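Could you have a look at this structure, given as structure tokens, before my questions?
Excluded from the complex is one protein chain; the other protein chains are retained at their positions.
Naming follows writing order (A, B and C), and every chain is counted from residue 1.
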Amino acid sequence: MTTTADLQTVLSRCGIDLPRYSGHDISVHSPIDGAEIARLAALPVAQMPQVIDRATQAFEQWRLVPAPVRGELVRLWGEELRRAKADIGHVISCEVGKIVQEGLGEVQEGVDICEFAVGLSRQLHGKTIVSERPGHRIMEQYHPLGPVAIITAFNFPSAVFAWNAAIALVCGNPVIFKPSEKAALSGLATFKALERAIEQFGNRAPAGLAQIVLGTSDVAEALVDSPQIALVSATGSTPMGRTVGPKLAARFGKRILELGGNNAMVVTPAADLDLAVRAIVFSAVGTAGQRCTTLRRLIVHRDIKQALLDKLLPAYRSLRIGDPLQAGTLVGPLIDKASFDAMQHSIEQAQQQGGQLLAGGQRQLEQSFPHGFYVAPAIVDMPAQTAIVQHETFAPLLYVLSYDELAQAIALNNDVPQGLSSCIFSNDLREVETFLGAAGSDCGMANVNIGPSGAEIGGAFGGEKETGGDRESGSDAWKQYMRRTTNTINYSRELPLAQGIQFE
Amino acid sequence: MTTTADLQTVLSRCGIDLPRYSGHDISVHSPIDGAEIARLAALPVAQMPQVIDRATQAFEQWRLVPAPVRGELVRLWGEELRRAKADIGHVISCEVGKIVQEGLGEVQEGVDICEFAVGLSRQLHGKTIVSERPGHRIMEQYHPLGPVAIITAFNFPSAVFAWNAAIALVCGNPVIFKPSEKAALSGLATFKALERAIEQFGNRAPAGLAQIVLGTSDVAEALVDSPQIALVSATGSTPMGRTVGPKLAARFGKRILELGGNNAMVVTPAADLDLAVRAIVFSAVGTAGQRCTTLRRLIVHRDIKQALLDKLLPAYRSLRIGDPLQAGTLVGPLIDKASFDAMQHSIEQAQQQGGQLLAGGQRQLEQSFPHGFYVAPAIVDMPAQTAIVQHETFAPLLYVLSYDELAQAIALNNDVPQGLSSCIFSNDLREVETFLGAAGSDCGMANVNIGPSGAEIGGAFGGEKETGGDRESGSDAWKQYMRRTTNTINYSRELPLAQGIQFE
Amino acid sequence: MTTTADLQTVLSRCGIDLPRYSGHDISVHSPIDGAEIARLAALPVAQMPQVIDRATQAFEQWRLVPAPVRGELVRLWGEELRRAKADIGHVISCEVGKIVQEGLGEVQEGVDICEFAVGLSRQLHGKTIVSERPGHRIMEQYHPLGPVAIITAFNFPSAVFAWNAAIALVCGNPVIFKPSEKAALSGLATFKALERAIEQFGNRAPAGLAQIVLGTSDVAEALVDSPQIALVSATGSTPMGRTVGPKLAARFGKRILELGGNNAMVVTPAADLDLAVRAIVFSAVGTAGQRCTTLRRLIVHRDIKQALLDKLLPAYRSLRIGDPLQAGTLVGPLIDKASFDAMQHSIEQAQQQGGQLLAGGQRQLEQSFPHGFYVAPAIVDMPAQTAIVQHETFAPLLYVLSYDELAQAIALNNDVPQGLSSCIFSNDLREVETFLGAAGSDCGMANVNIGPSGAEIGGAFGGEKETGGDRESGSDAWKQYMRRTTNTINYSRELPLAQGIQFE
Partner (left out) sequence: MTTTADLQTVLSRCGIDLPRYSGHDISVHSPIDGAEIARLAALPVAQMPQVIDRATQAFEQWRLVPAPVRGELVRLWGEELRRAKADIGHVISCEVGKIVQEGLGEVQEGVDICEFAVGLSRQLHGKTIVSERPGHRIMEQYHPLGPVAIITAFNFPSAVFAWNAAIALVCGNPVIFKPSEKAALSGLATFKALERAIEQFGNRAPAGLAQIVLGTSDVAEALVDSPQIALVSATGSTPMGRTVGPKLAARFGKRILELGGNNAMVVTPAADLDLAVRAIVFSAVGTAGQRCTTLRRLIVHRDIKQALLDKLLPAYRSLRIGDPLQAGTLVGPLIDKASFDAMQHSIEQAQQQGGQLLAGGQRQLEQSFPHGFYVAPAIVDMPAQTAIVQHETFAPLLYVLSYDELAQAIALNNDVPQGLSSCIFSNDLREVETFLGAAGSDCGMANVNIGPSGAEIGGAFGGEKETGGDRESGSDAWKQYMRRTTNTINYSRELPLAQGIQFE
């Protein structure tokens, strides 16, 4: 095992002076072998007011820095991420168990979003609008919003921070980053790249522009509760969202919630089955099934179900499971034992609800890694969409359902409380467009001939229903990081009223 | 008094068969003379599930009706409103006490929004987006959302329903309208025009497409709590929003909250004082101070304060207060005694907090209208922005504050919990742009040389902070009435992954 | 024959006082029977300067009328068109020979575009843009352009004027309408509806806001040559565009050219052949093949060619050809003898170039209508895309070509000088998306499973290459009717230079 030894060097190259963060509160383990790789100090919640005050003060200045200049900071960050890509990727692999390719891909998302945000920094377009009154005009402006808290989950410890921070910074907002305790080092490594960018950027960046808080849930709560935090962007479970959402609503704070997904693929008789199999494998077992966009439900037309399984099961059997740092590994470990137990529990439930385990489910490599939780990705054939299928199990567990008519497939796709991602495999235009149409998938993302995971940063990312309803990343998601203002300007010498009202 | 007699005829012309709605639950009074003008039956809350089911079923069909065809229904509604403008305006005047011009103006807003929505019905534009992968493309579509509940306040009993319903219908959503109990007839008159449009539109409109529920707060709560209601658009007080918002957040329901405002005008030495005085009078006393955008705080540069008051006080003294149906009246009655009492209480508080009553505040016309609550619009000079000034009193009560530097004026403008509307009177470009800029007014609307009230429907209407943070009416506010979906389409024979990930 | 008798009544109902326009210059014939239905005076070209001056003066006022108020005029016009729909449709049928349904459909396009333009009248959105300099902001405004000349062809004598004038008027521009001499009455009838709207609109419309000039090509040239005419929107042949375009370019005048089309349909093995046949028939023989978007080339996969022809030829044989005013007629007359001769000539050429006439081509009903030119829609099977196929023949003449690979079909589609409309019939997603993609159809319009003709007004209409390259009607085509201005506003007390230049 070279992991731990290498890791210290890599962390140091990432600019993380580990002793500075050391403490007794947060124990970070590598899921690869279960070894503790760091023990960090948690920020006492009593210090949160100062943290938040610093961000508030930074906002006073940062909002007045021109957006293209703010973009220059984000450009520098992108350059730092590009430079540190291999190192940060390695930290991610060690800390959350992603295979090398996925660790690199996650950092690449950071690079991509920085470039996208730099482009935005000369746009942030509102509208000019014609007025019904002579000598008047209307315009809309988007202005900086205030401090943004970014609370992320373990499974995208780098990219989700980058998505949010790159846009937030360009939009004129300071950021406070609360990474998952399970992935604090990856968060830190990504944050350090930002710190280096800030250093190069110089004194145009106010103190307190970007802060990281390593801590436990009380720290996250302090951010959610503070009226000074204008926007909380929180990624995690639906129960978390159900707590955070109402708290923010009660104080009229803004939010971006990215919560659970229970993503389906519909495979129709008009599908390219080989393409479908490749997509299923990547999206169901990639990141060991621990993406919010992981494929969890396979809705196959009855006529092709067996043919699809005949291709899929061998593919599952040939998956290389093991040390994610090794070349050729496709499935790394689960994040921890709780995750493994939850998967076992779900398989049992599924079986009790009529399901038949077609593949996987067993623990792997227990001898080599007695404290690492590797599992063979599982497929369970279900007679119906029972309660357990409607529940998100954060592991490589794929349910198979069958359908006869497309309308049924769409109904199954939609009949879960979550609404993140979905896809259809078909080369039939009518099927495809129906799936994408008003009576089709009710998810925030609906793809065709690609799996539900692996979104590009150019589109808006997020989902409906219990997934939260908000969007981040591309398209016009930046608008959520700004406040909009409608301006009507009278430059005449008269005071006509709207709607033709006379009031004299 | 011709009000009541006339009213029956007018209601009948509006298509309201009063006996059909009669009951013992809701007593509607005219604020003009306090007379009861109708006694209506409230819908028992137990019937709400059926109401909501009807809307849910209507949605299944309506979402598939092409948007331009949906637009045709809204066009017909606009025509009906245009035709019934005088009548509905009259009902509004009788029921909530608006002067004739304002009653007409309110219906005109309905006409305007219908025309605007018809235009939208051939747009509802999403984006096509280039993909990073060969043989792929991305697009965003906006699809119908589901049943929309529209809960309105007494003060815009017609227009706020029209704003929401016109957009919601074009966007493919059925509507359920819960008007204020104090303004049920105005709501009903507006709704009847929609019913007539639906009748002409014929069987392309599913049953249950538009429903009105006359009832008490339990009916509104049923709408807020139902998971079938996709969007609740609620206009009212901040405490209401503080209840409704978290409930919706807890069930991941969408919302448009239009809550309290505490709108200020900054008058600088570079202002056209005559223009400012006219604007102050209209925006502070129009609708007897009962608009959410009513001017409540006047922030005047110390050097011109006296000059401004010297013009303003005589204008206030000359205001014609009285029967809103009479030509020439500018100030009608308050909605009820509670409103009058609240105003008196606020004046007292203001005086206790150092304020000096400069004008008005006394009850008027008590002899002629012993049960009508007419009041002389009040001006209170305040030494500082005390607690009462930060509080919204829904009556014609204007506080005067002074400032020395523009930055102070902006700080005063922003230092209230509400964030709806604001304005500056100045002909000085730097002052004006500073007020509109990133460090300027923090309100959803910031105007120049017009008062805070009287928005055109072309812009987005709504405010920040305790005002709710949402938008309705023009610009791209329609997006809140739809669900968005990001579609990535692979039409190649390959399955490249985003971010260049290799997974084989 | 009731045509002529009826027509006088209808014209009178359309508000056309025929004697007022009578003269000896322009002889209008009905293609139904070749009878002269009116003889009109042409405006002497010497009067064009006054016409143009009136428009120029009208512009001075109209540009300052708020856009939503301008929209009100267009709304009134739409109402007038709706009211006069049957009458104007009848005039169109009499004058250019469209069947009743198509005459009505053409007026409906006018109604639609008016509603669309009313919606635009509260938008005309430019952008607000962030600046790289502190205390600066950027915005773009769209302003009225100046007088717009609308020169139309005989085949859409009403809708094309409406498309252009509705948008032009809302954008703040006076219009001068030069209809085709062959369709002056239809133009006049449409224009009269606008005149009635202007009358209702009252004195907010300046004199000279909308003018019609009946005349010959010298009048059109006067418009093209006048530096006072800001925009010339001309519909007609490619040779016309080749003359007009350079003249406008030489004087830096703006233009919208809608020129020839040579529109193809690709039918693949994955097509719904019945749907395809219906689409072919409508788009190849509708308006007797005299739409700029008429289907002229059928590119069929070799494997299904015979099957398609087996369905298509009987459909062609069953077409009811005859008096367009009679219920059930699907194919009316050609506009005149020259058109008939050109078609005959093309058929001969095609045969000389290897083609085989599969259907039609013969004159019909010569006995009943010795001066009407009815023709059986023709189909010619071509061995290759020869010179005549690349040429637009404005008649119901459909060439059939075959292909083996989709890439060939696309190459054939693109290998003509025109670039207006195109379509593919296929239910195969890959085929469809390839056809719509970057290496697909090079036309301004590319449809799927609908014919090339019959565009909705919500999209931008127009084509590439010799079709002209410009757009009108929906989407953001309105921008061509306005001038844009980029405004950078410095409200600071400093004068920083862009790109960080120091200059002291």
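What we mean here is this: contacts are C-beta pairs under 8 Å (C-beta built on N, C-alpha and C of every residue); 3 or more make two chains touch, one makes a residue touch a chain.
Because the structure is predicted, anything quoted here is derived from the model rather than measured.
In the whole complex the chain that is left out makes contact with A, B, C. Contact with the undisplayed chain is limited, among C:G15, C:G34, C:P269 or C:G454, to C:G454.
The omitted chain makes contact with just one of the residues C:D25, C:D53, C:E348 or C:E464: C:E464. Taking the complete complex into account, B:R133 is the one of B:R54, B:R75, B:H90 or B:R133 that touches the chain left out.
Residue C:I129 is the one among C:V69, C:I129 or C:V416 that touches the chain missing from this view.
Only one residue in the set C:E109, C:D323 or C:E392 touches the chain that does not appear here, and it is C:E109. Remark: the residues of chain A touching the chain excluded from display are 68, 71, 75, 112, 115-123, 135, 137, 429-430, 432-434, 437, 456-458, 474, 489, 491-493. Contact between chain B and the unshown chain involves residues 64-69, 121-134, 136-137, 139-142, 426-430, 432, 448-449. Considering the complete assembly, chain C touches the hidden chain via residues 60, 63-64, 101-102, 104-106, 108-109, 112, 127, 129-133, 136, 138, 140-141, 143-144, 172, 241-242, 245-250, 252, 254, 272, 275, 278-279, 282, 286, 330, 432, 436-439, 441-450, 454-456, 458-461, 464-466, 468-469, 471, 474-476, 483-491, 493, 495, 497-503.
Heads up, the rule we're going with is that only the chains that are shown with their structure count from here on.
Of all chains, the one whose Cα centroid sits at the greatest distance from that of chain B is C. One simple way to say how far apart two chains are is to compare their mean CA positions; for chain A and chain B this gives 36 Å.
In whole angstrom, the spacing between the mean C-alpha positions of chain B and chain C is 43. We define each chain's centre as the mean of its Cα atoms; on that basis chain A and chain C are separated by 48 Å.
In chain C, 68, 121-123, 137, 429-430, 432 are the positions where the chain touches two or more neighbouring chains simultaneously.
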